[in-house]
Structures are given as C-alpha cells and as structure tokens.
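Below is one structure, written out as structure tokens; the observations come after it.
Here the complex is missing one protein chain, while the rest keep their positions.
Per-chain numbering from 1; labels A and B assigned in written order.
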Amino acid sequence: MWTFFHKLGSPPWLYAIAGVVLRWLLPITLIALVGGMIWGVLFTAPDFRQGNSYRIIYVHVPAAVVALAGYYVMAIAGAVSLIWRIKMADVVMKAAAPVGAALAFIALFTGAVWGKPTWGTWWVWDARITSMLILLFLYLGVIALYEAFDNKEAAGKACAVLSLVGMVNIPIIYKSVDWWYSLHQPASIKFTGESTIDPSMLYPLLLMIAAFYALFTCCLLMNMRAELLQRESRTQWVKKIAAKEGKR
Amino acid sequence: MYFDSFQALLTMNGHGIYVWPAYLVTIVVITALLIAPMRRRSRVLRQLAGELKRAQSASDSGAKGER
Partner (left out) sequence: MSAPHTGQFCVLLLRRQLLLAMRRPIDIANPLLFFTMVIVLFPLGLGPAPDKLASFAPGVLWITALLSNLLTSDAVFRSDFDDGSLEQLILAPQPLFLSALAYISAHWLTTGLLLALLSPVFALMLNLPGSALITLVVSLLLGTAVLSLLGGIGAALTVGLKRGGMLISLLILPLYMPVLIFGSAAVQAAVTGAPSGPYLAILGAMLSLAIALAPLAIAAGLRISIDA
C-alpha cells in the first residue's frame, strides 16, 4: 500500500504509467464519444415536447456534470498537495483547471444554444446555467491566480488554497442560486422534468457521461505528462526521453 | 436511424441550426483539449533534444580544442 503511494510521488513512474493508461483509454474515449454522439443524434426519437433540439442534452449534461466533478478533483488534489506536500498532486491540480474550464464553457454554450428553441431566448438566468457560469468564473480565477505568480511553487499552493475555498463555497453557491431562482422564477418558462426521461434517451446519455469522464481523465493525464516533462526537464529520465523522442 | 433522409437530418424540423452548432463547438473544444497537451509535450521534448545536442557538440568541440 505505502509503496504504491511512494510510486505515485515519483515522476518517471507516473509519466510511464500515465502513458500506458492513455494508450488504452484514449482510443476507448474517442470511440465512446463518437459512438455516443452518433447514437444520440441519429438513433433516438425526438422528445415529444422539445422536438429535435433536445439532442443537445447529449453534450450539454455530460459537460456540466464533469465540469463540476472536475472542480472537486482539482480541489482535492490541491488539498493533498497542501497537506502531504506531494508535488504530483500539484501537477494534477494544474492539469485539471483548463480542462474543467473548457467543459464548463461547453456546458454554457450548448445551454445557451438549447435555450433559443426551448425558451425563445439565448440566455435565461436559470439556476443551473447561472451556477455553471459562476463555476466557470471559479475555474478562471484559479487559472489567473496561477499565471499571476512568478514563483510556480507558490502559485501551486495559492491555487490549492483558492480551490479549497471554492470547494467549500460551491454547495453554498449552488443552493443559494437555486433558491434565488425559485424566488424569481418567471411564469412564462416551463420546465420539462428530467426524472421522466425515457430509457431509450437515457442510455446514450449515460454513455456520453461516461465518455466525458473518460475524456476528462485523458486530458488530465496528457496535461500531466506535458507538465511533468517541463518541470523535470533537468533530470536524467527526461533527457533520456528527449533524446529518444525529440528528434522528430 | 430515426431520420428518413440526409436533408431531414440536417434540418431536424428547424432545430438543426441549433443542434449542429452545439455539437460543432463541442467537438472543436474537445479537439483543442486533446491537441494542446500533445503539442506542448512534443515542443518540450524538441526543445530538450536541441539543448542536449548543442550541449553534446559543445563538449565534443571543447574536448577536441583544448585537451
């Protein structure tokens, strides 16, 4: 058990194992993404109330779910790096931030596009969209804070503190935005309950959620590998890799 | 397949102009997410390989010239 944790802290081992995982996970992810999209767009019946526009759900919901989960990954990695001083956790945190921000952006964009045929406007101050926007701001804050520091070790620690503060706040933000929306909910907007989703629509959605989780993992691992090479560029194992692969 | 023709798939009863851009942007962002770390990794490796080569040739010529 402990040797496993020690290995996790060793950059060359992490680099190698991430490469092995990626060799399998990346193709599977791409197949699942493409397959799920084709399934969702071509082979499901349209929703009886929203028509074909509901097909956006297959990218909107997975992106939103994984964007939120990604923040927790980032914050927990930050906590690990702060408490146990494991440098690799710092690498995970740094790698997670841009991926999460991009997913939050996807969720917002597809949500806005979905809003036009459903509600008649591009943007509704709906509880979920608003909280997703705040989540994007939280991600951007972490990224901006990291870039503002010249000393990258301090930058990692500062971002870890900030993402932990964000993690404590996310439930509060979600609850209060939810409550705020229920207070101001305009009468003209009606919601289709998501609990009544048909199985034929649910299975591709579940596949897409799994695919987005896998995508997040892939991007995380790839970012980590690049980050590891850059951080450890003065060490022997990186030089060996560079001599082998850098000639192309 | 749900749609009868390619035309129907493209228009989706008027919802095509919403569905397709949503998917397009998603695919573009995902592609960018996947390509950015690959490019960064190969850039770092290329830079390092260049540095190594230069260091090597410098030490080689230094060895020839002075010793």
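What we mean here is this: contacts are C-beta pairs under 8 Å (C-beta built on N, C-alpha and C of every residue); 3 or more make two chains touch, one makes a residue touch a chain.
Fair warning: this is a prediction, and the values are worked out from it, not measured in the lab.
**Student:** Using the touch definition from the header, name the shown chains in contact with the chain that isn't displayed.
**Tutor:** A
**Student:** Would you indicate which residue among A:Leu22, A:Ala69, A:Leu145 or A:Met201 is in contact with the undisplayed chain?
**Tutor:** Touches the omitted chain: A:Leu145.
**Student:** Among A:Ser10, A:Asn169 or A:Ser200, exactly one should touch the missing chain; which is it?
**Tutor:** Only one listed residue reaches the unshown chain, and that is A:Asn169.
**Student:** Which parts of chain A face the unshown chain closely enough to count as touching?
**Tutor:** The missing chain touches chain A at positions 82, 134, 137-138, 140-141, 144-145, 148-151, 153-154, 157-158, 161-162, 164-166, 168-169, 172-173, 175-177, 179-180, 183.
Simple rule for what comes next: only the chains that are shown with their structure count from here on.
**Student:** Of all residues in chain A, which touch chain B in the complex?
**Tutor:** Listed in rising order, the residues of chain A that touch chain B are 33, 37, 41-46, 51-53, 55-56, 59-60, 63, 98-99, 102, 105-106, 109-110, 113-114, 116-117, 215, 218-219, 222-223, 225-226, 229-230, 233, 238-239, 241-243, 245-248.
**Student:** Hey, which residues of chain B end up touching chain A in the complex?
**Tutor:** By the definition above, chain B touches chain A via 1-3, 9, 12-16, 18-19, 21-23, 25-26, 29-30, 32-34, 36-38, 40-42, 44-50, 52.
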